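Read the structure below first, then the notes.
With one protein chain held back, the other chains of the complex are shown just where they sit.
To keep things simple, chains are lettered A, B and C as they appear, and every chain counts its residues starting from 1.
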Amino acid sequence: MPNQTHHEVDRIRKPKLETNKVRSMKEAIADSVKAGDTLLIEGFTHLICFAAGHEIIRQNIGGLTAVRLTPDLVYDQLMEAGLVKKLVFSWAGNPGVGSLHALRRRSEKEAAGGVVLEEYSHYGMVARLLAGSAGLPFWPLNNYGGTDIPGANPDIARVRCPYTQKEFATVPALNPDITIVHCQRADREGNAQVWGLLGTQKEAAFAAKRVIVVAEEIVDTSLIRSDPNRTLIPGLLVDHVVHEPWGCHPSYVQGHYDRDNDFYVKWEDISREVKTYQDYFAEFVHGVKDRRGYMNKAGSTLIDRLKAKPRRCEGVDYGY
Amino acid sequence: MPNQTHHEVDRIRKPKLETNKVRSMKEAIADSVKAGDTLLIEGFTHLICFAAGHEIIRQNIGGLTAVRLTPDLVYDQLMEAGLVKKLVFSWAGNPGVGSLHALRRRSEKEAAGGVVLEEYSHYGMVARLLAGSAGLPFWPLNNYGGTDIPGANPDIARVRCPYTQKEFATVPALNPDITIVHCQRADREGNAQVWGLLGTQKEAAFAAKRVIVVAEEIVDTSLIRSDPNRTLIPGLLVDHVVHEPWGCHPSYVQGHYDRDNDFYVKWEDISREVKTYQDYFAEFVHGVKDRRGYMNKAGSTLIDRLKAKPRRCEGVDYGY
Amino acid sequence: MATSNSNAYKPSEMMSVRAAQELKNREVVFVGIGLPNLACNLARATHAPQLFMIYESGAVGTLPDRLPVSIGDPTLVTDSLAIVSQADIFQLFLQGGLIEVGFLGGAQVDRFGNLNTTVIGDYDKPKVRLPGSGGACEIAVHSQRLLIMMRMSPRSFVPTVDFVTSPGTKFHSKRPSSHEGKDRQAFQLPGGGPRTVITDLGVCQFQNGEMVLTEIYHGVTTDQVKAACGWDLKIATRLIQVPPPDAKHLTLLREKLDPLNLYL
Partner (left out) sequence: MATSNSNAYKPSEMMSVRAAQELKNREVVFVGIGLPNLACNLARATHAPQLFMIYESGAVGTLPDRLPVSIGDPTLVTDSLAIVSQADIFQLFLQGGLIEVGFLGGAQVDRFGNLNTTVIGDYDKPKVRLPGSGGACEIAVHSQRLLIMMRMSPRSFVPTVDFVTSPGTKFHSKRPSSHEGKDRQAFQLPGGGPRTVITDLGVCQFQNGEMVLTEIYHGVTTDQVKAACGWDLKIATRLIQVPPPDAKHLTLLREKLDPLNLYL
């Protein structure tokens, strides 16, 4: 089923050093996400930017190859909206709850609007992004022996260690056209600081041709510079910066708001039927202009329920 | 000249979960550094643990294969003390000042006590540690084309990308018997937090069979747990924890003390002649019992001159 | 209340209690969500207070103060010893050989411990599309010892799995392959492979690479077990009778570890 052509990675890149990249989500998506793109909205449970996914649905940007280790609800929504022609992934489900129903409707029989699947394991997807970020066309890993995974995915190949003559699996580099990452704070140049779970945010940004950074807070560069070891994504990779508080709900942002587990549970019922799924779109995606509209609709009890209780750590000393 | 046999890496490892690993430097070195070991005292300008090197000289542990990207003064001292049979490196000098004279005396002609050299570039050394830390026998990199480096080092081999058919260089995994890393703070289990320059500390620790963590401060585990993104080396890799304030002088520790550039300049004269070199050993290595003795001899003006001016950053919020 | 309930307990409780016994103090365990997570936290609360838990999300040495609902739950981050990237989890911890115990389940398992979490039916036109490997394949490849937790039924304990997502002791596949029957050494798999299968009826160990029922739970018959297995399951000559979980463990599970009854 996978049928990828392996282009040489265009390694020579133009660093992006504009000093003010702040845009609205609408502008950033319109500018940086194109029909037919390979799209990665990163996040492993933590920092999944639902706001970006909803804006892509509103702008109806289709023909996407959607890639991520864990396509979850927001990727399922892109599929239900008919925007995804191919899904590249390693675990597709509603974590701890159930299935992705738009995906299942498109993969369990050959229906119209079927989605092509290309699958790896988590480590395989991580390795693809490592290769893409490091400018190598392949990445070696000790994996997949004794399984049907390479048989189902011809893009998993093998390489021989020149020292031990032992064979190892390889996966091809993954270089998304556009990576969207959410973070706790960023400056206007896109220097992004993240704490809590890091997923593959760094590799996904370095591997991408275009990057949108979405931040809970836009901060002065001096705050970034006061703690440079916290910077996960340097601004020189970043095309646009979007200020979008609560942009990850129902996912979470450490230090800002908790995961809305109730929503993930309720989603199982909403998504099982096309009708309720479309009703959800009508109300929470097409029925609002932006994330602010979404949060207004969700109501202040949501904020009261999920807002993080403070748990501040001490700073450290960078003096010399 | 290089003539390494490529053993299979012994991948299955016993994590080290004792709760109190604190030892004196003397005990830690006696316990964990053996004659004939492959030794890595890590640090790239920052965090080079001279105290550990001096203790190895006092205990006269010889036949070492000393490995590091930048063997500098403390490695030169190990060579002058006659403890090194082989040096694996990528840049050997006194940064910004001059040469390593013990090394030059042992490499520019075939003298008694000659040291065998095996050299890479920085990236090659980093890649060797990446392979060692990740349990792979080799690491691919796009490097060395059009140079004499592979001709001088038969351990640099080639591998063909199964997707593009393009050839890439490889280097073999490096798994030190003992890695010594210095950090700003660690708990008694060896969970080590580092900020400022990170060098290859993480890879060096994960690649090693034994690890000594040397810390400016021993802190309660609760402080480590209050900011888990700062942890560079998890305690499960660590055999011994040594509390050694000023253990890096003349190297530096961000937030604690500055680099003693004057010392590096003076060293050029001290090290050029065997006599002055041995006088230095007599006074500052053999003439003291430990780092406290060294600092007493160096005097309080040293501390006044190098002690860091505070430059504290803010903490971040880990709440949910 | 806990004491009065202790004679009546659910299979999930029995499984959690029995799985916890597999974990030693100061072992490094790669934890999945659900019952494995309960088993690990039960072990920590009883005989293995220094059990060291690592999650594929990047949380290392966790101290959760509520039951994590997903492997990326924020409670796994707060008060953990270290947060690392997923690249480090897979390259340094798993492939680096530091994981002593892995925990997996699946939709199907065969007698060799090959697990399927990918599809039911044909891969290209599946009857049920399952989530896929996630980290399961590499956990099965690299863990020094693998524990499997699954409820027994003829639909889940099958002669041949529909897709081998995670390797067991011997390759056995529906797909035509020259690798059929090869063992872990032939594939140079570094981890020790499946060691113990904790089910809702009893416990299996592997002998010559094949599952053998070695323990049976209180009140369960071998006929029940045989009926729940899709192949002719071997039964150890000395079959151990496992007593019911005691009140202390049940109370911990119900009142402290899963008070909202998410997984039990």
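Operating definition for what follows: a contact is a pair of C-beta atoms (placed from the backbone, for glycine too) under 8 Å apart; a residue touches a chain by one contact, two chains touch by 3 or more.
Bear in mind the structure is a predicted one, so any value in this text is a computation, not a measurement.
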Visible chains that the absent chain touches, using the contact criterion stated earlier: A, B
Contact with the hidden chain (one of B:Gly62, B:Gly82 or B:Pro95): B:Pro95
Identified contact with the non-displayed chain, of B:Ser121, B:Thr170, B:Gln184 or B:Thr231: B:Ser121
Residues of chain A in contact with the chain not shown: 11-13, 15, 17, 19, 133-136, 191, 206, 221, 224-226, 228-229, 231, 234-237, 318-320
Where the missing chain touches chain B, by residue: 1, 44-46, 69-70, 89-93, 95-96, 99, 103-104, 107-110, 119-123, 126-127, 130, 141-149, 151-152, 166-167, 195-200, 202-203, 252, 254, 258-259, 261, 264, 311
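Note that in this section only the chains that are shown with their structure count from here on.
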Chain contact topology (line, ring, star, complete or other): complete
Most central chain, Cα average position: A
Whole-Å gap between the CA centroids of chain B and chain C: 40
Length of the line joining the C-alpha centres of chain A and chain C, rounded to whole Å: 29
Sequence positions of chain B contacting 2 or more other chains: 135-136, 226, 229, 318-320
Overlap residues in chain C, where contacts from two or more other chains coincide: 59, 74, 77-78, 83, 91, 95, 190
